[in-house]
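The complex appears here without one of its protein chains, the remainder shown in place.
== subunit A ==
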């Protein structure tokens, strides 16, 4: 069995996902970062973007808005103000939000909706 790291994905008001993973890819302010077991202790600021957690039984994708990533002792925490798993995301609602954001030229809202949609489709 490959080495695994323990992942906790928590949002401000709930714990979203936790479990073992072999690789976690997240987007920090200075670019995408991949964390595998045994990584150097790390603390980074997350950008709005999709997070991919590779586990033994497949990938878990989540849309994360704001927050940070911290890794130490093979324990990884992704702490976000808002985090949603891909299968929790309502695609139609996100599409509507995207249209609305585009028509109102609200860049932040557009980005949020876009991240949600990309998390669902799995396109990075």
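Following the convention adopted for this analysis, a contact is a pair of C-beta atoms (placed from the backbone, for glycine too) under 8 Å apart; a residue touches a chain by one contact, two chains touch by 3 or more; residues count from 1.
Quick note on the criterion: contacts and distances are computed from a predicted model.
*Asks:* Given the options "5-methyltetrahydrofolate--homocysteine methyltransferase", "Branched-chain amino acid ABC transporter permease", "ATP-binding cassette domain-containing protein" or "ATP synthase gamma chain", which would UniProt use as the protein name of the unshown chain?
*Replies:* "ATP synthase gamma chain"
*Asks:* Provide the residue numbers of subunit A that touch the chain removed from this figure.
*Replies:* Subunit A touches the missing chain through residues 8, 10-15, 28-30, 33, 40-45, 66-70, 72-73, 77, 79, 81.
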